[in-house]
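Every protein chain except one is present and positioned as in the full complex.
Right, chain A next:
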């Protein structure tokens, strides 16, 4: 039994799988190298991400799984919750050790866990697609910040790329400190360290002249589309839990008009 460490990338994690099979030594645990504690018992193997090795594992999976199941496996990686490496490893091992396709075997814990993790990630992805609010800046950039529970930024870019093909936009993940920028041609990732006070919003002076008008009109609309006789706070909160309110301009305190 060994403790495997890796660099935190999906490629690195697949390389761990490759190494474990190569050594025929199943991991006692898999940890990211920057957080791993040296173990008193057993040996630590520091795996270096390797494209070819990762590719071979992935191709092996491709032969035995549907595109949907592969996506769920990747979503489990983006889920980032404690123990996700173990779930992915168990799943991959079950795939390789079973003759038939196992993706529908919800009686196996790792299959159900992958499905459930992927569902959570998918829901967060959908919420970000819904709750992102762009602000238009004076130089016609549409800017939004997010801090999602799971690392869904890579998953939402395709949606916004298709939708807003004719406007420059940028989305920045303040929790994970990276973002993506679309320049009318392509989407690129950007890593930039902003001082905390600049992360949340664009300074008022840099805003487009009409930004405030439309934000206020949206608040007006939101207030007037409500039917007070049908008030149902419980249902309201189930749909938009409080932790998402920070994104929503319509849920911010009203400015005096």
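Methods note: a contact is a pair of C-beta atoms (placed from the backbone, for glycine too) under 8 Å apart; a residue touches a chain by one contact, two chains touch by 3 or more; residues count from 1.
Throughout what follows, contacts and distances are computed from a predicted model.
*Asks:* Name the absent chain by its UniProt protein name; which of "Stage 0 sporulation protein A homolog", "Aspartate carbamoyltransferase", "Heme exporter protein B" or "Putative DNA modification/repair radical SAM protein" is it?
*Replies:* UniProt lists the chain left out of the view as "Putative DNA modification/repair radical SAM protein".
*Asks:* Specify the residue from the set A:10, A:74, A:96 or A:164 that touches the hidden chain.
*Replies:* Touches the omitted chain: A:164.
*Asks:* Using the definition of touch stated at the top, determine which of A:1, A:46, A:112 or A:190 touches the missing chain.
*Replies:* Answer from the full complex: A:112 touches the omitted chain.
*Asks:* May I ask which residue of A:86, A:126 or A:176 touches the chain that does not appear here?
*Replies:* Considering all chains, including the one not shown, the answer is A:126.
*Asks:* Touching the missing chain, which residues of chain A?
*Replies:* Touch set of chain A with respect to the missing chain: 102, 104-108, 112, 126, 129-136, 142, 144, 162-167, 210, 212-218, 220-222, 224-236, 238-240, 248, 250, 257.
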